[in-house]
Every structure is written in structure tokens, then in C-alpha cells.
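Note that one protein chain of the assembly has been removed; the remaining protein chains are unaltered in position.
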Amino acid sequence: MQIGLIGLGKMGGNMRERIRRAGHTVVGYDRNPELSDVGSLSELAERLDAPRVVWVMVPAGAATQSTVDELAGLLSPGDTVVDGGNSRWTDDEKHAEQLAAKGIGFVDAGVSGGVWGLENGYALMVGGDKEHVDRLGPIFEALKPDGPYGYVHAGKVGAGHFAKMVHNGIEYAMMQAYAEGWELLEKVDSVENVREIFRSWQQGTVIRSWLLDLAVDALDEDQHLGKLRGYAEDSGEGRWTVEAAIDNAVPLPAITAALFARFASRQDDSPQMKLIAALRNQFGGHAVESNK
Amino acid sequence: MQIGLIGLGKMGGNMRERIRRAGHTVVGYDRNPELSDVGSLSELAERLDAPRVVWVMVPAGAATQSTVDELAGLLSPGDTVVDGGNSRWTDDEKHAEQLAAKGIGFVDAGVSGGVWGLENGYALMVGGDKEHVDRLGPIFEALKPDGPYGYVHAGKVGAGHFAKMVHNGIEYAMMQAYAEGWELLEKVDSVENVREIFRSWQQGTVIRSWLLDLAVDALDEDQHLGKLRGYAEDSGEGRWTVEAAIDNAVPLPAITAALFARFASRQDDSPQMKLIAALRNQFGGHAVESNK
Amino acid sequence: MQIGLIGLGKMGGNMRERIRRAGHTVVGYDRNPELSDVGSLSELAERLDAPRVVWVMVPAGAATQSTVDELAGLLSPGDTVVDGGNSRWTDDEKHAEQLAAKGIGFVDAGVSGGVWGLENGYALMVGGDKEHVDRLGPIFEALKPDGPYGYVHAGKVGAGHFAKMVHNGIEYAMMQAYAEGWELLEKVDSVENVREIFRSWQQGTVIRSWLLDLAVDALDEDQHLGKLRGYAEDSGEGRWTVEAAIDNAVPLPAITAALFARFASRQDDSPQMKLIAALRNQFGGHAVESNK
Partner (left out) sequence: MQIGLIGLGKMGGNMRERIRRAGHTVVGYDRNPELSDVGSLSELAERLDAPRVVWVMVPAGAATQSTVDELAGLLSPGDTVVDGGNSRWTDDEKHAEQLAAKGIGFVDAGVSGGVWGLENGYALMVGGDKEHVDRLGPIFEALKPDGPYGYVHAGKVGAGHFAKMVHNGIEYAMMQAYAEGWELLEKVDSVENVREIFRSWQQGTVIRSWLLDLAVDALDEDQHLGKLRGYAEDSGEGRWTVEAAIDNAVPLPAITAALFARFASRQDDSPQMKLIAALRNQFGGHAVESNK
């Protein structure tokens, strides 16, 4: 089948390639003319036969919103837009309503796979009406990994991004789990081979996983990670997961701990611990460390 | 080679079988005569040629201590004892010293594998002097999974149980990660297929793991887990992991959150939340729920 | 001076009384005619001399919004509206802009004090332009406690509600602190007089506080709190505090722990712990408790 694909960066570019390898026609658009198949979104719309399917793969927030706005003007009733970016699930319903007013369908797709996706396939979590989701069937089939897994129609509009968001929240806590264990093992003198302990866990244990495999790869490159700073960004989905939990009165202590650990890792000096130090000084005359 | 094996329960019995399948001779002892190859520990000691190797696979604490005590009297200089149970790593050094006073070597082995171990092999994390560990080589080879992983000489005496303990701590937090994600997905109306979302994650995602596979198996048996109570025991290693972290001033927020969630799950009514309710009542006249 | 006061419930009614005791004129409006001094908001507006000051003391969200909407139509340039309810601080800027378009000033006031406020005064945290805040001076003076404390101009529009929100977040964690300590003391056999321990702390200790005094009052009424369920609602500000922290990448582990403990207290059976139980069952054949 034919599909328009907007956003041909690291993710979008590889996805175009994987869809084409499956025998489909992709008309790609990117602001960077060297990557783009067409000169504009209107040219992209013209190049596709109706009913059109257009996959948006641009940064969440303003870039996605302006793309949806433009597509609302260019597309026709019966066309379908897929948002495959990292949009917050609460945006999906707005986009679906905006497009539905023009008779255009909307599907949200959470996409996992990173740099391995081109070869291994992309895990897809999809939300939307069955009618619209079904139109994308061949594309989802092309993108997903071979085998029985890696694709789900998760529910109504927004459910795809919600499922992907929760996936990332779980990922935060899993990474934190390995990281806590690693630090504790590295700290204790009688333990001499932390990297080899991690390697041994790759088989026969309860905690074997792809993330564990990656940890071993990382330790093989730099056994004690001395080249790295203990500093981690967060990408939005972790925050949204905790916010969704708060909205729904669901306790998420481990995922939240992982998020807060990242926040703290980005502080050169912790403001809150200054107040702790100040209080200790006030009531106990405890020694505190001063900035010079 | 020849080995004595004390404790032929679910774990020990299968381990005897796996070692025998590899062509070694196992003299097993269990308090239950129906499981036991010999009538007593002294008979076990007599049946083995010197230098003997004896693997202890009994409950941690008093049972392991009394077995070590008895072996200290029965064995001879040059023999080696392996503690493959779930002993706290701080016990290992005591046992090693007690046995070293008699010229007997000591090795601690953390063993993972559960009911799958017989067929898939047991992941082994081993601590002790190289001299003693090397004597066990063929047995470790027999027990471990096929392939390059599943075995590590983690360090000095205690390092094997320490590594296994941290493994279990990581396991707590990983399980908590999936559990938090599952609850949040189940809570939100637009998400309709939580079980299928979990299934889809088994390929192409960052969070694929053996625990995820098990979660899908469990959801296949009981889609919304309506047959289970939200109640979880803890087995000691989680507690010890947090205590080891405190001793070493290592922050373990996610693992500790997982441990505390288990504690809370076993309370019918939370005492601490009674005080919260009482305080709210005092200062705000907030409505509180009363026990009848 | 003269002030209009909208919302004469438990808080608003007492505030009217305290302002009148200070010699000011209060024209109060409430939907309940038995409480109200006037029949309508337009009558309230008529009864006040320009430039008018109107204090809104109604539930946050829809009720506050509709009151602001109505006042925007009834008031005149130079008048000032104060929102003294529990509005989310992000609403304040919207209300300020909406009223500024009509030349009407806006001040937000976080109010603490509960049932003790009438006699002891209300702690006030105020946000807004100095020009508008200053007009309210005599009213703030009437409401605040005697003495040097209990009033602050916290910053720009929204800062008053933000400060009150953080106050409540801190309150959550302080209550949780005492509650955790109380549960631990009650659990240990050698400790025999938990209530008296709490009472003793009221003097000479680092943790003496008004909340501690309230805890002692509660324990005097019901020594082991056997009449209460361990169940606690949350009122919004705790959630907003954590959300504000997430927006600002500030780690709030203790306040968040307190919030999550309340969430968990309201669950009869924890969904997430069902998945923990299911996983333990899958990999270990651990006994789990079943619902009948």
C-alpha cells in the first residue's frame, strides 16, 4: 500500500526503509530537503491516492500540533492520520477531535525499537477506532518484529501512547533496579567481579532480560563505567507516567523513585540537602561542609 | 566425581538428579528417610572418599548452622563444604572460620533456578578461595545452564551469597516495576487490552524479559488476576539487600519501595494510616472511616 | 473597610465573623439564603462602594471559575477580587488575566487555619501585584493571627496558592513521619507506652510541633486508634505538589511517599500486589493467598 511519512530523522528514516523493504510505497517528507522525497506537505498530499494514510513522526508537542494543523487543511474526509511520535496521550483525544471534524480518522501509535528497529522490527502499541486501525494493518505488519509479538491494538484513541508511556515508566524502574544492584555490588570489598556477576545472570536467573544484556555490553566497554558521569536525562514519558498515576490514585513508588533519582543526578548541589545541613547545624552544632 | 548432598527437598532433590545425569556420584542425605541415600551424616561422610566435598542445601539459619557444626566434627582436613542454601552472606565468614579451624575449606554458592533448574540448569554465584572453588569445578559445570553464562566466581567467601542476595533485590524491584505498570493500565478506561499489551511487549521492546514472559503466562491463566489476593511474602534476601545497602550508605529507593510494598500488602489495616486519619480528624474535622 | 465575601461555609462563615470582630463591614453571599446577607451577587456588588473588594471562598475548580466569570461581569475597573479558596495555582494566572481585561485586580490567598481559625487567626499566603495586595491590607490584618507571623506576600499572582500547596505537601510528609514512627513503636514488644512516649516528646525534643500535640490529643481519645480505619483521603494539594515538582524536576521522595501511602490506604486489595503474587507463583511455586 501507499503511505505518507512525515519526519525522516533517526527513527522515521529507518521506518521508511523498513516499510519499503516490505514492498510498500512511502512518500517521505522532512524539513531537511536532503532527506525528503517531496518539497512540502501539500506535495505529499498530492502524491498519495485517496483515501490517504499519513504517518506523523515528529517531536511531540508543538511540532506534532503544527503538523496536525496543517494536515487538517490538506487532507480529505476518509483519510487517516497516525501519530507515531512520543505525544502525551492526553493530546491524542484533542487531535482525534480536530481531525474528526474534517472527517479524517486518527490513530495513535507508541513505537519502541530505537536503533535496532530497522533490523529487528518496531514494537507497536496502537490506539483508535478499529475502522481506522484496520486501514493501517499492512503498515503495522511491515514495521513490527517477525513472530507473534510486538503489536497490540491497546484500546481507544490515546491507548497506544498510554501503553507506550507505561512501557517507558516500567523501563525507568527496571533500569533503576539493575543500577541499584550494580552500585551495591561495586561498593562491597568481598565482591570482586561485578561485571562477571552481571554476565553470569544472563542465563538461568529470574532477572535475565534484554536490559541486562545491554548492561553487560556497557560493562564490557568500560568495566567500572569510569568514563561516564552519573547523570541521566528523562524524556517526558517517565514524568507523564507518574502524573497519570496521580490522576488515577495509583501508587507507583518504584517508578517514581527512578524518576526522582534522575532529577537528583542532574543537580550539582542539592538545594534540599542544604536545608538539611542548615537544620543540623542549628540544632546540633553538627559540622557542615561549606562552599568555599 | 563424588559429592555428598545434604537436603533433598524441591531444590536439593532436583540438583541431585541433575548432577547424576552429568555422570557424577551423589550421596544424598535428608531427614526424610524416603528421600535419603544414607541414614545419617556420619554414614554420608564414611561413604565419600577423601578429600570429600559436601554440599549443604538446607534452610538458612539454624538448620544450616547445625549442619555446619556437625560437619565440622565429621569431616577431615582437606575436605570442602559448600553452602548452597539461602544463607545470609554475613554467616559465610563465620562458617568459613569455623571450618578453617579444622582445616576444612568453605565455599558459598548462591543458586537460582527454582522449578526450572533441573532441565535448564541452575545459575550459580560462588564465593571462596580459588583453591576451594576449583575443587568444585565439575559439579558447578554439571549444575549450571548450558552455554556461556550462568556461573560466576564472584569473589571471596560470602561474595556468592551476596551476589545472589542482590540478584533477588533486583528481582523485587523488577517485579514491582511490571506490577505498577499493570495496575495503572488496568485502571484507565481507554486502555482495553492490558493482557495483550503485556504480550506485545515480549518482542522488540526495551522491557522484554523472562519475568515479563511469566507475567503473560499468569495473565493467560487469569486475565485480571481476580483469583489472587494482593498479598506477597518476602523471603529474606530483599530485607538483607536493603540492610547491606544501609551498612554501605548506598541509596536503594526502588528496591526498598518494592520491599515496603510487600510489607504493606500483608496488613489488613495500616496502623500508620490510622494515625494519619486521626490527625486529619483533629485538625480539619475531616470525615474519617470508622471501624464498626 | 468594606468587603464582599462569597461562600459562607465552615471556613467562610468564621472568616466573616473574624473580620467583623475587627470592625470591618462584611457583605456576605452564600447560595444558602439562611447564611447569606444578600440575595445575589449583583446585590452584593451594589451594596459595596467602589472601588470594591470581593473575597471568593468557594470550592476550587468549577465553582470558583463560575464565580469569577460572574464577577467579571458585575464588577468595575479598579475593583479587586481575592480567591481565598483552595484553587490550583495554575488557575490563578488565568483568572488574573480574565479580570485584568476588565480592569479588575486579582489576588490569590492560601488560607490555613481550619476550625481554629476564628479564635487563633488564619495563616495567609498571598500572591499578586503589590498594588492589589496593599488594598487588602486591613482585611489580611484582621484575619491573620496576632503576633509577627502568619502572613506573607509570597510573590506574583499564583504564589499564594503555590505556597499554601507546598505547605500542605510538607504537612503530608510530616504526618507520615509521625505515623511511621508510631506504627514502629506500637509493633515492638519491649515498648510499652507509645502514647506516653508521644506525650513526652512535646517538650525538649527536636520533633515537637503542633501536629505532635494533635497526635497526643488523638491518642488520648483512643489510645491505640482501634476505632479508626487506616484510610486517608487526599485533598488535591498533595497531588499538585508532586506534579509541580515533576514539572520543575525537583525530587520529592518523602512527600510523594506520603501521598502514595494514602492512595494505597484506600485500596481493599492492591492490584499491583496481585501481579507480584502471580509472578512469585509462576517462577517459584510460592504459596499465594487466593480470594475465595
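In this document, chain identifiers A, B and C correspond to the written order of the chains, with residue numbering beginning at 1 in each.
We adopt the following convention: contacts are C-beta pairs under 8 Å (C-beta built on N, C-alpha and C of every residue); 3 or more make two chains touch, one makes a residue touch a chain.
Treat the numbers as computed from the prediction; the structure is a model and nothing was measured.
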Which chains here would be touched by the one that got left out?
A, B, C
Looking at C:136, C:245 or C:278, which makes contact with the chain not pictured?
C:245
Which of C:41, C:54 or C:255 sits in contact with the chain that's absent?
C:255
Taking the full complex into account, find the residue in C:46, C:97, C:141 or C:196 that is in contact with the omitted chain.
C:196
Residue among A:98, A:248 or A:272 touching the omitted chain
A:272
Residues from chain B at the interface with the omitted partner, ascending
206, 234, 239, 242-243, 246-247, 249-253, 256-257, 259-261, 263-264, 266, 272, 283
Contact footprint on chain C, counting only the chain that is left out
89, 112-114, 117, 120-125, 127, 144-145, 147-159, 162-163, 166-174, 176-178, 180-181, 183-185, 187-193, 196-197, 199-212, 241, 244-245, 248, 250-255, 257-258, 260-261
Sites on chain A contacted by the missing partner chain, in the whole complex:
10, 114-116, 175-176, 178-180, 182-183, 186-187, 211, 214-215, 217-219, 222, 225-233, 253, 261-262, 264-265, 267, 269-291
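We take it that only the chains that are shown with their structure count from here on.
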Most remote chain w.r.t. Chain C, using mean C-alpha positions, is B
Of all the chains, which has the CA centre nearest the overall CA centre?
A
In whole angstrom, how far does the Cα centroid of chain A sit from the Cα centroid of chain C?
36
Could you give the separation in Å between the centres of chain B and chain C, each centre being the mean of its C-alpha atoms?
47
Contacts with 2+ other chains: residues of chain C:
253, 261, 264, 272, 283
